[in-house]
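Only one protein chain is missing; all other protein chains are in place.
Chain nomenclature is as follows: A, B and C, assigned in order of appearance, with residue numbering initiated at 1 for each chain independently.
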Amino acid sequence: MPLRRWSAAAAPLAGSPGTKQIVVARENWRARAQEIAAAGGRLMALWASGPAATGRPAPRTLYAAFVLPPGLLVLTMPDDLAHDEYPGIEEVFPHASRMQRALFDVSGWRSSDPDVRPWLRHAAWPADFHPLIHETAPTAAEEPRPDDYAFVRVEGEGVHEIAVGPVHAGIIEPGHFRFSVVGEKVLKLEERLGYAHKGVERRFTELPILEGHRLAARLCGDSTVTYAWAYCQALEGLAGTPIPARAAWLRALALELERAANHLGDLGALGNDAGFAFGLSQFSLLKEQLLRATHAAFGQRYLLDFVVPGGTRADLAPEGARALSDCAGHLAQQTRVLRGIYDEHAGLRDRFAGAGMVTPALAARLGLTGLVGRASGQAHDLRSDAPWAPYDELAPGKAGATEGDVAARVAVRFDELFESCRLIGRIVRDLPGGTHLAAGLPTPPEGALGIGLIEGWRGPVMIALEAGASGSIRRCHPHDPSWQNWPVLEHAIIGNIVPDFPLINKSFNLAYSGHDL
Amino acid sequence: MLLGLLPAQIVTALDTVVRQLGLQGLPTATAPWWLLLPLPDRQASYAPLVFLVTVAAVVVLTVLAVRAVWHRRVRRSAAWDCGFVRLDARMQDTAEGFGQPIRHIFQPFFAMQRELPTPFDRAPHYSVRIADRLWLGLYQPLGGLVRALADRIAWLQQGRISAYLLYGFVTLLVLLALML
Amino acid sequence: MWKTLRQIARTGIVTQPPPTGDGSLRLREALQADIREILGRALCIRVVDSGSCNGCELEIQALNNPVYNLEGLGIRFVASPRHADLLLVTGPVARNMDVALRRTWDAMPDPKLVLATGDCAATGGIFGETYATRGRLASVIPVDIVVPGCPPAPERILAGILAAIRASHAHPRSR
Partner (left out) sequence: MNAVTALEWFTQVLEVITALAAAPLLFGWVNQCRAWLQNRSAPSLLQPYRSIRKLFHKDAVLATNASPLFRIAPYVIFGTMAAAAAVIPSVGTHLPFTPVADGIALVGLLATARVFQALAAMDVGTAFGTLGARREMMIGFLAEPALLMVIFVASLLSASTALPAIAEQLASQAVGIYPSLAFTAVAFTMVLLAENARIPVDNPATHLELTMIHEAMLLEYSARHLALLEWAATLKLFNYTCIGFALFAPWGTAHSETPQALLAALPIFGLKLLVAGGGIALVETLSAKLRVFRAPEFLATAFLFAVLGLLVRLLLGA
């Protein structure tokens, strides 16, 4: 096996157990990607790094992280400065296309793949400004200009387009969807994202490395624990300080609370999108009860800034523990009743079954990941595949389905919700003693790369953190599973009709803010 | 238009013609002139003219009433586009699109050949050819049969006067033979 | 069916009483009291996420749950800005959302109110004013009410909404 031959030379990345790094020459870049794909590896993230300087030439480096059965493999490619472009790997990993386009927008390094339309950049700043390599930001244009994006046209008689967004009618994040339709029949869907682009990668470089978790916690509000933990995991790996056992357990508790809250919200919203308002009122009530129990335990409804470098900000008092375990029991019992109602409701079943189908074969080809992937036969869950503390002890069960439709995604959410309720009860019961916060994290060495990888409720979230001089951040690249899954939504809608899109979209429930960076 | 608005008059006028023809006319009209049918209004009634006037009057009344209570301004602004500025003519519904739901409902009656794009297409294309199943299954074979027959018969029409004279001669002979 | 009805009956009415409007959240007194009163009786809200992290959205969605039950107060979220009286904005105004946000505001019929929700819309938050963001909402469109918090609890958002439409004795916050 060729992969094994060259990957044996990969060096373990300090501080990130299971992660290896290897330098690859430019001419081998695509071949290596192909070998990884052939060995069942999946592309996790793609980013470039280089010191902020006034344009080229600068010693920049291209990174690609792949998930392989033994762990994460980071391919590194230094710029040879002789070529303007790096070899694109869109053909091997279709979802690499948008990552490459985004990489050009922020780092000014183009791939050789044909699609060179901007992804994160709209019209708000000039095309020759790349926030990660140019020091001075352009002065804002007086009049904001609308974006002029070249959508793919479907030719043919009677085809027309429906443009939805970026301002949607519901209470959801901004994004633009372009449907090419004939009547109700969807011929093509094209997404245009990047509306929530807040320049976080550049913002990271302006923060001290010990403060970065606060920004990480605000990359994606529904996954705040996931991101903050991924950031802190990367940072703690760099610093070489393990966290106390109690802190790890408390973080896992927070992560499961986050998962449960999001699943409850989604299950209600899915019912509501199918016109079954009973589902929304019941599940949103349960979610409210869970948030209140969280508030009783930690003084917060959503656990922003709960995960801090070295541990957690708050500890769990016995009253809080009781509130949480009572709530978890109540949730599990109520959800069982509601699942019975959902399963027996003919109208709901008709809406859910067969809608937004992604077959396991297509899912594998497109790299579908996370919760949505598990509903399409992609049985990957880092919590059981590559468990980190305390999941190695907790041994969570892995949910899964192979139908790949909305019904399957609902079923996976139910299963994971039950499992989260069980885990919450278990963690509260068996929480180890000791401190919840390690004192004094040392400043990480300059230039070191740390990787944080956490399975959030949506899927695996990765943060690549490169330390700068004297406690600064040189580069921080957050990666959301939505990068993998957004393109698949364009496939899932095919064969469905326009009014079924909101339901299918909700069943994916992908991140905008976390994706738009 | 006239028939629609003043049906009773026209029906009554027609009624006299019917009576003159010696047929039994409609029951004697007892209803007022403005009703649709000269039938008792307990059975069915429709007064289009009054109807139209009333609806128009109610609409005008509504306009006046609203004018009396509403004293605010009217502002013109761009059509609501979800915040996306570049809308163009491609976003107008097409005739094909407007009729699609109905075609979908009557799908079994149509023979459709569709060329659908896939998300992998770089230059997607759509086309549809619709044929009527009834046309294909019933009328077309029937039409084919008639045409084939006509083709055969057309052989008779040689287009020469001598041939037609011959037909006349043969016909006469046949008739003669039948007479005898 | 019976299971559904039984679950409804078992749950009962769970709505809690609304908080009172917090006048200190008011940035300016934009509308006359009588107009505010009329709007307040049937307020329609249009939400625009101008690049928030989605945290504020979660708490705004919570306003729709049976506990906070915005609808019971005669307030509802609407699909079109043409129907709206109050624009509720979250996020630090990403420049990519600038045009869309202004257009939404422009599409709303007068008299109208604007409520900035969350630290980002209030001050720019941790994202600040950069090449990609404009920072606080007030630098883009006129703001009437500001509800800070990261994310603000549903009670706080509700207190802000009620401050926008109910007469209160507190003076507008000086700036």
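In this section, contacts are C-beta pairs under 8 Å (C-beta built on N, C-alpha and C of every residue); 3 or more make two chains touch, one makes a residue touch a chain.
Quantities reported herein were computed from a predicted structural model and do not represent experimental measurements.
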Visible chains in contact with the missing one: A, B, C
Residue, one of A:H213, A:R351 or A:H515, that touches the chain absent here: A:R351
Residue, one of A:S281, A:T312 or A:Q334, that touches the chain absent here: A:S281
Footprint left on chain A by the chain that the document does not show: 160-164, 168-171, 183-184, 271, 273-278, 280-282, 285, 345, 347-348, 350-351, 497-502
Interface with the unshown chain - residue positions in chain B: 31-32, 35, 41-47, 50-51, 54-56, 58-59, 61-63, 66, 69-70, 72-82, 87, 91-93, 97-98, 100-102, 104-105
Residues in chain C touching the chain absent from view: 1, 4-5, 8, 11-15, 35, 38-39, 41-42, 66, 69, 71-74, 77-80, 82-83, 85, 107-111
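Following the convention adopted for this analysis, only the chains that are shown with their structure count from here on.
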Pairwise touch network: line, ring, star, complete, or other: complete
Pair exhibiting more inter-chain C-beta contacts, A-C or A-B: A-C
Separation of chain B from chain C, taking each centre as the mean of its C-alpha atoms, in whole Å: 52
Averaged-CA centre spacing for the pair chain B and chain A, given as whole angstrom: 56
Residues within chain C bordering two or more other chains: 48, 80-81, 97, 99-101, 103-104
Residues of chain A engaged with two or more neighbouring chains: 146-147, 166-167, 174
Residues of chain A that touch chain C when the two form their complex: 122, 124-125, 129, 131, 137-138, 140, 144-147, 166-167, 169-174, 194-200, 202-203, 214-215, 218-222, 224, 265, 278, 280-282, 284-285, 287-288, 291, 301-302, 304, 337-338, 340-341, 344-345, 511-514, 516
Interface residues, chain A side, partner chain B - complex: 146-148, 152-168, 174, 176, 180-185, 187-189, 490-491, 494
Chain C partner contacts - residues on chain B that touch it in the complex: 73, 75, 77-78, 80-85
